[in-house]
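Apart from one protein chain that is not included, each protein chain of the complex appears where it belongs.
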Amino acid sequence: MKYSIFSLARAALSGHKNWQRTWRDATPKDRYDVVIIGGGGHGLATAWFLASEYGIKNVAVLEKGWIGSGNAGRNTTIIRSNYGLPGNTGFYELSMKLWERMEQDLNYNTMVSQRGVINLYHSDAQRDAYARRGNTMRINGIDAELLDLAAVRKMIPFLNFDNARFPVQGGLLQRRGGTARHDAVVWGYAHAASALGVDIIQNCEVTGFTCDAKGKVTGVETSRGKIGAGKVGMAVAGSSSRVAAMAGLRLPIESHVLQAFVSEAIKPLIPGVMTFGAGHFYVSQSDKGGLVFGGDIDGYNSYAQRGNMPVMEDVCEGGMALMPMIGRVRLLRQWGGIMDMSMDGSPIIDKTPVDGLYINAGWCYGGFKATPGSGFVFAHLLARDVPHEEAARFRLDRFRRGAMIDEKGQGAQPNLH
Amino acid sequence: MRIVCPFCGERELGEFTYLGDAKPVRPEAGASEDEVFDYVYLRDNVAGETNEYWYHGGGCRAWLKVTRNTLTHEISSVEPAAGAGAAKVGA
Amino acid sequence: MVEFSWAPRSPLEHALVTGAHGTRGIEAGVSLTEIRNFDLIQVMARRGKGAELAKAAKARFGVTAPDAPKAVQGKDATLIWSGPDQFFVLSAGGKHTLQTLVPALSGPASLSDQSHARVLISISGVKARAMLAKLSSIDLHVGAFLIGAAAATSMDHTSVTLWRGNDRPDGLAVFNLLVFATFAESLWHTLLDSAAEYGVAISHSEELA
Partner (left out) sequence: MAGAQTHRLGNGGLIDRSAPLNFRFDGKAFSGLQGDTLASALIANGVKLVGRSFKYHRPRGILTSGSEEPNALVELRTGARREPNTKATTAELYEGLEAASQNRWPSLRHDVMSVNQLFAPIFVAGFYYKTFMWPAKFWEAIYEPAIRRAAGLGRAAGVADPDHYDKAWAHCDVLIAGSGPAGLAAALAAGRSGARVILCEEDFVPSGRLLSDGGTIDGVPAAEWLPRTLAELAAMPDVRIMTRTTLFGVYDGGTYGAIERVNDHLPSPPEHQVRQRLWRIVAKRCVVAAGAIERPIVFAGNDTPGVMMASAMRTYVARYAATPAKRLALFTNNEDGWRTVETALGAGLQIAAVIDARADVSPAHRSLASKGGFPVLHGAVSGVDGGKDGVRKIAVSLTGGARAEVEADGLAVSGGWNPAVGLTSFHRGRPKWRDDIAAFVPDGAPPGMVAAGAANGDFGLGACLSQGFAAGAAAARDAGHNGTPGAAPVADDEAFSLTPLWHVAGKGKAFVDYQHDVTASDIELAQREGFESVEHLKRYTTLGMATDQGKTSNVAGLAIMAAVSGRSIPETGTTIYRPPYVPVAIGAFAGHHRDETFHATRLTPSHHWAVEQGAIFVDTGLWKRAQWYPRAGEKDWLESVTREVKAVRGGVGFCDVSTLGKIDVHGPDAGAFLDRVYINTFSNLAVGKARYGLMLREDGIVYDDGTTARLAEDHYFLTTTTAKAGLVMQHLEFCRQVLFPELDVQLTSVSDQWAQFSIAGPKTRDLLKEIVDPAEDLSNEGFPFMGAREVTLRGGLKARLFRISFSGEMAFEISVPARYGDALVRNLMLAGAPFGVTPYGTEALGVMRVEKGHIAGPELSGTTTAADLGLGKMMSTKKDYIGRVMAGREALIAPDRQVVVGIKPADKARRLRSGAHIIPKGQTPGPGNDQGYVTSVCFSPTSDRWIGLALVERGRERIGEIVHAHDPLRGEDYDVELCNPVFYDPDGGRQRG
């Protein structure tokens, strides 16, 4: 059923009794051309692009729990393409362009809202680093503006400009950045992929791989039985090491917890997305009114999906340092997601050394914004067996070769990226 | 999280800094690029009990080997690194 | 030729204003005293030389140097544990200097002068524990942190050495704090903020108690 204000009005007349399931509740078939492990945004987007862009419709997406139960459902919903290094810049812009047409592509309102992303700077050195990054963006055809103090004051007058420990000096602004409704992205891809024939199978945990005599992957073993596959793609950020280990692989990835927070809903206070440059704090305000904010990862390996107090305090300290007007706003919920922290802070999209197994992993805390782009290039890789040109640097062997994509310059220390 | 520093006693998380898995051992001089690559880049990333290095930088500056469960954050043992407390080793 | 004076200046010289601070009209709940004239030598045992150092220290100070978080009072020095295999020798200015300790201890140990790297603040008063609870994650309960207990710890994300000295004559506990010199002014203001509601009496002294 096509969604629109008209269908909504029609449905209202019948008391909304005629709406269909948003996606089909599929029963696993014996075999698919492609099996995607992971019913998050990336997995579902991959399936949709396989079906819509590459004509491969005999596809299953296997999800251990409910779709969107991983990081797609527990992030801070920011979209942007303000990256500075070759490999990242083009890819994230590809993703941004796909965000810009997502609702029309999917016939689902994912509330993509380009209200702007500003990274504040507090020193000359930071300004210079942002200038370098912003120029990279411009050279890649991406919008970027370097704002001075006066321009920032005008745009976001409520920051602490007067008695800050590290006064704001300016910011790097990407007006096309913003937010999207994270759960809706999952549901929208599921809705559209299912309509094209993709089977979305929830409560189906992959427990192993099946291989032929030559070691090529022929399918997966799951909690709902064996499922054959021409190719298997894994898009299970947070659990990548665990799934890869079933195929005998060790990855340049650690799992870390990233906390996020939301405040009580309040009337509009903050226009776009802001990141504090002198501490760990970034914030936006959801359409529902909650301030959605976060900061640094907790810093130790974890699969516990919950964080500890020091980071919670650190984030709120950053918030109060930047805009002490939020002191009396109350923090409503705290949660934690498991990040695939890679050794250079950038993702991995590649074939693996195991024939027939493909990997999409290592998104660190930046996976949400990559959702459509990741799906697109992963679908390309699965369909064509060669990397998409915008993902050509996200190879698994780049660490061995020394071709890291290290935006933060922190090296092989995942918790510092 | 609270870590029982073998030197200081139980302390709060904020006094410690995490490094990572303590299983990989730095290869000897003359090791191949592959061996060193493995040491520097590849991780088991265990979901469960694992040994890891923590630094009590906000306290006694000892490096510690902590056995911790990454699913529950439960810590089952803490030992000093080999060179912390070296004055007590046989000369 | 210009005549020079080499007057030492405490890192708290600017920030410390003697007298009352915070809530007035009540008896000050917290006393803060900076002690300015001291020598502080860090003694680090060499590999395998722990026992030898213990012997040399005993000979020098008349007490057994701590090998656990404790502060031990010798006849003219306090030995404060500062980490595995190491302790501080705190003494009145000029008493135990690097020059005088090197001959005695440098066989089994490495020595570094930290006299200028730290500021020494003594904290007491009926509200001392309440105020320290805002800064320290250490349990300072009367039964948990006894006289002579010490901790290498952090306050407000800044490394400090904290130990409990002898009680005041009025029976109140005394907490001594060694703070990095370049952080001292900043942490001093934090101390004052934490203590202000209880009323603070501020002073400084040349003398190590």
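To keep things simple, chains are lettered A, B and C as they appear, and every chain counts its residues starting from 1.
What we mean here is this: contacts are C-beta pairs under 8 Å (C-beta built on N, C-alpha and C of every residue); 3 or more make two chains touch, one makes a residue touch a chain.
As the structure is a prediction and not an experimental result, all values here were calculated from the model.
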Touch partners, limited to displayed chains, of the chain removed from view: A, B, C
Omitted-chain contact residue, chosen from A:95, A:119 or A:136: A:136
Chain not shown, touching residues in subunit B: 1-3, 10, 12-13, 17, 19, 26-27, 29-33, 36-37, 39-41, 53, 55, 57, 61-63, 72-75, 80-84, 86
Sites on subunit A contacted by the missing partner chain, in the whole complex: 3-5, 7-9, 12-13, 15-17, 19-23, 25, 65-66, 68-69, 73, 86, 89-90, 100-101, 103-104, 107-115, 122-125, 127-136, 138-140, 144-146, 158, 160, 163-166, 178, 181, 183-184, 187-188, 202, 263-269, 278-279, 285, 287-289, 304-306, 308-309, 312-313, 315-317, 319-321, 324-335, 398, 400-404, 406, 408-412
Residues of subunit C (touch criterion as defined above) contacting the omitted chain: 1-2, 4-11, 13-14, 22-23, 42, 44-48, 85-86, 110-118, 133-134, 136-139, 141, 144, 156-158, 180-183, 185-187, 189-190, 193-194, 196-197
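Just so we're on the same page, only the chains that are shown with their structure count from here on.
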Centroid distance [mean C-alpha coordinates] between subunit C and subunit A, Å: 50
Residues of subunit B touching at least two other chains: 12, 14
Residues of subunit A defined as touching subunit B within the complex: 239, 241-242, 245, 250-255, 299-304, 308-310, 343, 399-400, 412-415
Subunit C - residues contacting subunit B, complex: 45-50, 53, 68-69, 82-85, 137, 151-154, 157, 159
In the complex with subunit A, residue positions of subunit B that touch it: 1, 12-14, 17-21, 37, 40-47, 50, 52, 54, 68, 70-73
